[in-house]
Every structure is written in structure tokens, then in C-alpha cells.
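The other protein chains are all here in position, but one chain of the complex has been omitted.
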């Protein structure tokens, strides 16, 4: 299936792109992140990140569906 | 001796003046307030008031001196 | 001027700017607005009166105490005097600090102390035509004339 991944902040810099479409068999965000980590050098581990699917917070083991939009959220620093 | 008394807020309205010079033998603000209370109808008792002499907070039993400026301070309500 | 009075509308933008500091990361301000209701009575307008000489001394002492007690950069309080209408700004307190926690604490300290200690009085004019000095009418122990004025 096709998943669109958006990157922000440090992850965007480390992925060297702000958005990519990936063809994957990853069933969950956890599996997807592990797969992406083989192509990119991410300095942040899943325990430091949160996940959003289609613009809402989600869990690492939520089932992914075709055309989902996934964001891995680095530690925030607003304000 | 001569004491100048300034009135504010409710006391000003009850004294019907904002300032008066009084000739008095009152040795303290407490004695002065009792004396003034015989001429004016004050609804506030000394326990509800504070005293200032010459622009600084003072005690009710501080000795008055000639030409002192005395203010009896009703409960405040700034802000 | 850590504490001052204003007879016209307080310029909050200018007041905030006067507390700017490149080392300050947080700024907290309090504004006291004239409410249309106090203790269940409809308020139409009000007036503030101050014993200016002592009020400036006492207000300045409060802001100085805040600057000493909290890790803040700058602080300031401006109070209106004279007649005010509903919604108008009666008092402004601003505090800048490196970190926001201290700015919140100091701002609250200042307004709490100003309300309790500074010789300023507020006369409310009610919609029913009555009026009264806040904190003076209801606590009077001597014979009470609530509608005397």
C-alpha cells in the first residue's frame, strides 16, 4: 500500500525532505518507522516520538491503511 | 497645636470636606479621631481605619506634633 | 516609575514595551476591567480616588518587593483615577522575567498586594441610582446609612 509520510523539524532535516510517498507492507507506524530508519539516519528513537495518522494522534500499533498520511512527531518546543 | 486633616472617599463625604485644619490638644491620632467624631458622623470605627501622618503609615498612638498632616484611611479597594 | 497613576486611558502597548529586555523570555500582564456587576448589583460606572502621596510610596514598595522576591527582570503598575465606564481599564500590571513561572507569580503578587494595601478607593454607581464605596459600606460597624448619598 501507499503511505504518505510528512517530516517536520529535526526529522525533516535528517530525511532531507518534508514529505515522501512510500510503498510499504508495514502494518503499523512502528513497523513503518523501523523501515524508514533503514533509509534515513534518524537520531530520535520511537520512545522520543509521537505518531499522527491523518492529522490526529495515533498509537504506534494502530493498523495502517492505504493512502494514510503519517507524521512522526519529535519532542515539541512551542512557546 | 494645629493639625491638618485630609479626608478621602467615604470619610470625605461624611466630613463634607476634603481637608480641614483643626486646633486640638489631642496627643494621638486615636484621640484626634474621637474628637473629630463628635463634630462629624463617621460610620467607620478606628478598627476599620488606618492612619497616616505626613504621608506615611503611622500607629494610632503615635505622638502628634504641631502642623502634622493626618489622614484616616478607610478600607481600600484598588484594582 | 514602578507605580504611577493615570488620569486618562492607560497606554498598555507603551507600558509593555517599557519592560522589554533581550534576556526576558516571559511577560505576564494583568488588566483590571470595570465590570457591570459587583456582588449582585448592576454597576453603571465608577470612580477611583487615591491618597496619591502615600499610594505612590506604597505601590512602589510593592513592586520593589516583587523585584526582590521573584527572579524577574522588570515590573510596573499603573492605576487609573477619576471616573471610569464599564469595560475600561482600571489597573495594569506588567512583569517581564527570564522564565514564565516567576512572571506569573510576581504579577499576581503585585495585583494582590495593590488591592489590599494601596490607599485607593472605588465608588460604584449602580443602575438603580444608588452608589457606594466598595469595602466601606458593608463592613461599617457604626450606625450604617447605606443610602445616605
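Think of it as A, B and C in the order they're written, each chain with its own count starting at 1.
By our rule, a residue touches a chain if its C-beta (ideal position, glycine included) is under 8 Å from a C-beta of that chain, and two chains touch if they have at least 3 such contacts.
Quantities reported herein were computed from a predicted structural model and do not represent experimental measurements.
When the whole complex is taken into account, which chains on show are touched by the absent chain?
The chain that is not shown touches these displayed chains: A, C.
In the whole complex, not just what's shown, which of C:41, C:61, C:100 or C:117 touches the removed chain?
C:100
At which residues does chain A meet the chain that is not included here?
6, 8-10, 12-13, 42-45, 47-48, 52, 55-57, 71, 73-79
Suppose we count only contacts with the excluded chain; which residues of chain C make the list?
Residue positions of chain C that touch the missing chain: 12-13, 16, 20, 22-37, 86-87, 96, 98, 100, 103-104, 107-108, 111.
Here is the rule we use: only the chains that are shown with their structure count from here on.
How many Å are there between the centre of chain A and the centre of chain C, using C-alpha atoms for each centre?
51
So how far apart, in whole Å, are chain A and chain B when each is placed at the average of its C-alpha atoms?
Computed value for the inter-centroid distance: 74 Å.
On a C-alpha centroid basis, what's the spacing between chain B and chain C, in Å?
Spacing between the chain centres: roughly 24 Å.
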